[in-house]
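For this depiction, one protein chain was excluded, whereas all remaining protein chains were kept in their positions.
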Amino acid sequence: MLKTTSERLGGLFSYSNLLSCFYQTLTAGIVIACAYYLLLATQENLEARHIESGFSFLTQEAGFPIGDSLISYSPSDSYGRALLVGIINTFVAAILCIFLATIVGIVMGVAQVSGNPLIARMAEVYVEVMRNIPVLLILLFVYGVVLVGLPSVKQAIEFIPDGFLSQRGIFVPRPIAGDNFIYLMLSLGLGIIGTVFFLKWAKKTLDATGKSYPTIWISLALVIIPPVITQAVFNDVLTWEAPELKGFNFKGGWVFRPEFAALVFGLVLYRGAFIAENVRSGIVSVQKGQREAATALGLSSDRTMRDVVLPQALRTVIPSTTNDYASLVKDSSLAIAIGFPDMVSIGGTMIGQNGQAIEVIAIWMGVYLCINLIISLLMNIANNKFQLVER
Amino acid sequence: MTMVFQPSPDMPPPASQTGLLHWVRNNLFNSFANGLLTIIGLAILANIIPPLVNWLLIDAIFQGTAETCRQGQGACWAFVDAQIKLFLLGPYPTELAWRPIFSAVLLFGLFIITARHMLKTAHLVVAWLILPLPIYWLIGGGLGLEVVDTSEWGGLMLTLVLAVVGILASLPIGVLLALGRSMQNKVIKGFCICVIELVRGVPLVTILFMATIMLPLFLPTDVEIGILYRVQFGIILFSSAYIAEVVRGGLQGVDKGQGEAAVALGLNRWKTTIFIILPQALKIVIPPLIGRCIALLKDTSLVVVVGLLDFLGIAKAASQDAEWLGFDAEAFVFCAFIYWVLCFSLSRYGRSLEKRGQVGHH
Partner (left out) sequence: MKKLAVNKSTGKKISGMMIAGLALFATQASAGTLDDVKARGHINCGVSEGVPGFSNPNSDGVWSGLDVDMCRAVSAAIFGESDKIKFVPLASKQKILAVVTGQVDLTSRTTTWTMKRDTKEGVDFTTIVFYDGQGFMTRKDLGVSSAKELDGATVCVTSGTTTELNLADFARANNLNFEPVVFEGKKEAVNAYRSGRCDALTTDNSQLASFRTTMPDPSAHVVLPEVISKEPLSPLVKHGDNQWKDLVTWTINGLITAEELGVTQKNVSNLAEAQRNNPTVQRMLGASGEYGSYIGLENNWMVNAISAVGNYGEIFDRNLGKDSPLNLPRGTNALWQDGGLMYVAPLR
């Protein structure tokens, strides 16, 4: 529309071009002047406050302890490594939350349009309650409930054999690779390759003859059975390290600390409701005729859902869910409120120690922007795939 | 005497085809899978509802002291009752409570006027945009009113101030950013894209940190800004970027012909944008804007992290009061309930607007 103006003006085209050039230079000048002024003010401030600048602090000794760490870390390690611990924690929490929230979202979304009015109402209540409460409140509440509701470590509940639940977290046995572990990996690899071939073959048969197989179950069997056989036939393949109550706490095994568990649970509860709403509106947006046609062709109701409705719903679900994934990752920064050492919480400690706020905040921004880019990239790929299916 | 055929009245349908039983059979137990789902659902409800109702209402203690509560089994609403002033106003001086209350009346009055279309749209827009001024004046004082320092603002009042001022101030900024993003001037366009995408790319917590810790570093050494204003600035910045994206969607949604027609009528591009495109775009985006209001209202709770005592912050603090120690659950449930009422009614309002499709335009 703006272009048409200049086109209509015809003769004045070069004049308006010149004018726009002038305006652009002017605005650029103003922006640069402001930036320069801010830079000066900042430098003056930093000097007045004896705050260093630059990233050299990342190699200094951190000195503070961190509770949850997936890589080895001790207080004598550097600030850089401490921050890396936080970044890894953020990534792990984000990935786990995205995975679980997707499952919750799909289940609750489908339940909302279920033919069973009881289930539909229950799912609706869940969605409407969770969507209208601040996520921080949910996190604090969940963490509070976790702390008060769980038994003390001495009275831990054994919820599965050698798996314990207490105020200190969820402890489960940890797999340890033995000498013959390589066979397990080989059999698993073979199983996966077999599954891929089977799926290709099944699709071909389906397209050619219309004969369908219970692909999910057969694939699962193909992936699971070979490793199980390997475990039975060879010895020293995989052993389990069971957590054991020693002194103050459980030793060994894998542990999910209450802070981490509360963070994941709270975020999944909250964001799952949003994804459920996306899924519901996606399903509703699929034309009624599609469903009726599928039923008329004799497809069962769950196959109608799986093969006809959901793939089409995904076209509207994916873009809005991309936003929700991004929000979920950003929400993980609320870990700070319940004591889980994510990137923001560890960075905050570093700011408190050396005052280098600008650098730390720049790192935060960089990492979040990276995560967001990764998410939108992956979701774009998924989106393109489903757009192609639509033709 | 003529015999007139008199049909006997219809028999009622058989019992199995009507009534509750029929409905239950047809909807809840019409297949094996559905029946199973119903039973699972009922089991979940049976495990959740009775203890919840017991705790919330039946066993709850509505009056008394902390001691009575500790002896009881249910929720201690006496605690909320005792601390209600703290929940609503924070440490605000009690004798001046009429000022925030009057502000709240202004806010809800304007809301009702808007919802019922009692004023012209242009007047409404002006009224909303100047609303922060009387609110700040009433609550903060000055110009004849006793000054109440921002460090004494708190509770639900602070939450509402942060959210209402945040959304009202970020609307014009967001519109400007959106217009800037759709401009041809590459510098302005680039600048707007940078601001929007940078802000949208990071969590609000980091923006609040930035506003509280970093903003003072950017300003000249001899300028001080109170923490509340810095946090408010951060919230406005954050909200503006999101509103800009919503408005941009609206701008793209306006029929191209509208702009072309305006140009054909001889309007220049500024007039076209301001009087033709923008009003239509804003009308389209009212429902998503209400969505942003809800999101912002919830997001203001994050100011706890930088030490402000908003509604959630007060709920946390109140339950750590030495006398009422250990009633966190009540504080959180009360807090959640108020948030829920506010957000849910807003979202219903938004949905009703969406359903009408056509927003009243007088």
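Letters are used for the chains, namely A and B, taken in the order the chains are written, and counting of residues starts over at 1 for each.
The definition used in the following text is that a contact is a pair of C-beta atoms (placed from the backbone, for glycine too) under 8 Å apart; a residue touches a chain by one contact, two chains touch by 3 or more.
Note that the coordinates shown come from a computational prediction; the quantities given were computed from them, not determined experimentally.
Novice: Who touches the missing chain here, A:Leu100, A:Val129 or A:Leu147?
Specialist: Counting the whole complex, the residue in contact with the absent chain is A:Leu147.
Novice: For the chain left off this view, which of A:Phe22, A:Tyr37, A:Phe159 or A:Trp201 is in contact with it?
Specialist: The missing chain is touched by A:Tyr37.
Novice: Consider the whole complex, including the chain that is not shown, and state which of B:Pro91, B:Gly141, B:Gly190 or B:Pro279 touches that chain.
Specialist: Residue touching the chain left out of view: B:Pro91.
Novice: Where the complex has a chain not shown, which of A:Leu222, A:Ile336, A:Ile361 or A:Ile375 is the residue touching it?
Specialist: Candidates A:Leu222, A:Ile336, A:Ile361 or A:Ile375; residue touching the omitted chain: A:Ile336.
Novice: So which bits of chain B touch the chain we can't see?
Specialist: Contacting residues on chain B, toward the hidden partner: 86, 91, 149, 151-152, 212-213, 216-217, 219-227, 229, 233, 305-307, 316-317, 320-322, 325-326.
Novice: Please output the residues of chain A touching the missing chain, sorted low to high.
Specialist: 34, 37-38, 41, 48-52, 63-67, 74-76, 147-148, 152, 167-168, 246-249, 251, 257-259, 336-337, 339, 341, 345, 348-349, 351-355, 357
Note that in this section only the chains that are shown with their structure count from here on.
Novice: Under the stated contact criterion, what part of chain A meets chain B in this complex?
Specialist: Within the complex, chain A contacts chain B at residues 1-2, 4-5, 8, 20, 23-24, 27-28, 31, 38, 41-42, 44-46, 48-49, 114-119, 122, 128-129, 131-137, 140-141, 144-145, 148, 330-334, 336-337, 344, 348, 351, 357-358, 361, 364-365, 368-369, 372.
Novice: Which bits of chain B are touching chain A when the two form their complex?
Specialist: 27-28, 30, 34, 37-38, 41-42, 44-45, 184-188, 191, 198, 201-206, 209-210, 213-214, 216-221, 256, 259-260, 263, 268-269, 272, 277, 294, 298-299, 301-302, 304-305, 312, 316, 328-329, 332, 335-336, 339-340, 343-344, 347
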